[in-house]
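In this view, the complex is presented without one of its protein chains, the others remaining in place.
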Amino acid sequence: MMRVPERTGRSAPVAFEDVSKRFGAVSAVANLTLAVENGELLVLLGPSGCGKTTSLRMLAGLERITSGQIRIGDRVVNELPPRSRDIAMVFQSYALYAHLSVFENLAYPLRVRKMKKAEIERRVKEVAAVVQIGELLGRKPREISGGQRQRVALGRAIIRRPSVFLMDEPLSNLDAKLRLHTRGELKRFQRDLATTTIYVTHDQAEAMTLADRVAIMNHGMLQQVGPPKEVYRSPANMFVAGFLGSPPMNFLRLELGREEGGLSLTGLGVRMALDNTWNGRLGAAAARAVVLGFRPEDVVVAARPVPGAIEGEVYLVEDLGNDRYVDVRVGGQLVVTRLAAGLEPSIGDRLWLTPDANRAHLFDPLTEDHLA
Amino acid sequence: MEVEVIDPRRAARAPWWERNLAWLLVTPTAVMFVLFGFIPSITAVLYAFSRVRLTRDGITRELTGLQNFRRAFEEPLVADAAWITVKWVAAVTVAEVVLGFLLALLLTQNIRWRGFLTTLLIVPIIMPPVSVAVAWFFMYEPNFGVFNYLLGLIGIDPVLWLSDVDIALYAMMAVDIWQATPFTFLLLYAGLLALPHDPYEAASIDGASPWRIFRTVTLPLLGPVLMVVVLLRVIDAARIFDKIYIMTRGGPGTSAYTVTMKIYIEGFRQLDFGYASALSFLFQIVLVVLATLYVKRVLVDYSAPRD
Partner (left out) sequence: MVGESVVGRMLKQAVAVAAVVLVLLPIYWMVNMSFKGRAEFAALPPTLLVQRPTLENYRDLIVTQRFDRFGLNSLVVALIAASIAVTIGTLAAYGLSRFRLPRNLNYHLLFTILTVRMFPPVVTVIPLFVYYRDLGLLDSQLGLGLVHSFSEIPLVVWMMIGFFRDIPRDMEEAALVDGDHRLAVLRKIAIPLAAPGLAATFILVFISSWNEFLLALILTETRAQTLPIAVAAQITQFDVKYGNLMAAGVLATLPVLVLAMLAQRHLTRGLTVGGVTG
């Protein structure tokens, strides 16, 4: 467990203002506008190639900005080299200086700034204690384990007490157990340091646990930004809805019909009535094709027929120990739902699924935007 | 206790030399190229079209148009030199590649002391051509050289290895083959070692004979490496000068006048710079084609770094 470090007072907010990055004809980041609040931990989340790492690197000064500007504090930093931006970065591969000892790795940023020898030594020892690598100071990076290297990388980042921390998937090279453990520590750590942190990852579980706010990107564009709960519960489009949550949200392509009794969804052998709560959310929508989205944990499963429910046949039962999921075949598609205790279906059984109306979403099949 | 470190770099843009660092890093090389490559080349072209005389303080130069080139095409020795060079390049390259390949194939088998043997094999490559030429020169000595001695043991008269007009060129080829075969061996050996195992396993499971495997698996896979090796040797072989100069100065007679030797003689014996430059210009054209082919191949997997 890492000890609590001292508070610093120099954190600064970060702002991306219509930032774009193009490599030739390829657009890696398109018109990113994002404000990171002072002291918050913002996670840039998305699949590989979505532009999150490029955005981070532009913030760091390791990539040139094609258009737009980036501010740290109130300064525009577009033309500043990395060293003038008062930032620190933890790389995915840790990027430790292989030919230097752990001590020298930690001391590097301080030596560059020509700090006095005694002061350097004090700070290194202090940081080493915080990240708990005090006894490794004399070793070289290749002589220590992956987890220890990660902590050296972290130590090197915090030793300067910068205004902003940048982290590029710092946990992805750790094994699963260590990753979980370090995740928690990082969160508390960042809170205690109270420094603005931009954290890049493709792991949505990591993002949900760590973030004060999550910014989801895809194909270079920002999809949605907000606190994890909000983005989880109210996704702005199908991509966000499908990216967060494991197992992912189920999507069924259905027809929305307006009838006497109210709204209904039909298709795939399903006939679901929507209650009045939906009326308000949909407004005066006419009959149209929609995509219904609901999460595996937001479904009530019954072994007996339920009116208005989605009927399907069990395809596979997955028992993960603490949770059970069943894959149900509905009209050619597979729907995953969580299984409550008490039900023991076998392959081939018929089940009736009722998605929780309050938690379900409707999306436009074409634009993939959220409808209700 | 927070010690505030005043950082004077906080608001600084990168200085101009850092922003243009790439250009600055490449400039010294570019300067060298201009001084020792570009300028002499242009001058050489100028000489090729002129008559150049060496005087006490410098040179005199008068443009003569295509005269040097016309002479080059008319002089029989030039055509001879071209032919001799072609013979040399062809014979030497074929021998070196074939022998090197055989050696490489042999050493990829289960041979004991393989590493040690390989290390020893590399020695001829780095030896000064001078020493190589000198060593063989002595072995070729008619009276107490080892070759004639061995021939004598089986009752053959001594051969005038380096003095016989018909033999000397080939005797010297042997020297080059001796020195360069380890080179082709090294590259082909590395190439063979880098080949994937899967096709071989599949082929042997399918029951193909060793010869068939060689023909349909090894040769095609080794194609690119072979091409690089052949090209490299051809380019190097065309430049041959040292060994021939040392052993016979291009003789006996003019039987070993390669293009390079001819250029040297015209330039620094006859001191006809213009003519020599014209000859080297023509030689150059052939080499440019070969060199371009080679470099294209070698840079095949080079890609410029990202921004």
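All chains are identified by letter, namely A and B, in their written order; residue positions are counted from 1 within each chain.
Heads up, the rule we're going with is that a residue touches a chain if its C-beta (ideal position, glycine included) is under 8 Å from a C-beta of that chain, and two chains touch if they have at least 3 such contacts.
This structure is a prediction, so every number in the text was calculated from the model and none was measured.
Asker: From the list A:K21, A:K52, A:R71 or A:R156, which touches the chain that is not on show?
Answerer: A:R156
Asker: For the chain left off this view, which of A:R10, A:R83, A:R253 or A:R271 is in contact with it?
Answerer: Only one of A:R10, A:R83, A:R253 or A:R271 touches the chain omitted from view, namely A:R83.
Asker: Identify the residues of chain A touching the omitted chain, counting contacts across the whole complex.
Answerer: 60-62, 81-83, 87-89, 91-93, 95-99, 108-109, 112-113, 156, 160
Asker: Could you pull out which residues of chain B are in touch with the chain that's been left out?
Answerer: Interface residues of chain B facing the absent chain: 9, 14-15, 18, 21-26, 28-29, 32-33, 35-37, 39-41, 43-44, 47, 58-59, 103, 106-107, 109-112, 114, 117, 119-139, 141, 143-144, 146, 149, 178-183, 186-187, 190, 228, 232, 235-236, 238-239, 241-242, 245-247, 260, 263-264, 267-268, 273, 276-277, 280-281, 283-284, 287-288, 290-292, 294-296, 298-299, 302, 304-307.
Here is the rule we use: only the chains that are shown with their structure count from here on.
Asker: Give, as an integer number of Å, the spacing between the C-alpha centres of chain B and chain A.
Answerer: Distance between chain centres, rounded to whole Å: 58 Å.
Asker: Chain A touches which residues of chain B in the complex?
Answerer: 2-3, 5, 7, 9-14, 18, 306-307
Asker: Which positions of chain A touch chain B when the two form their complex?
Answerer: It comes out as residues 6, 8-9, 23, 63-64, 75, 79-81, 83-84, 86, 113, 115, 119, 160-161.
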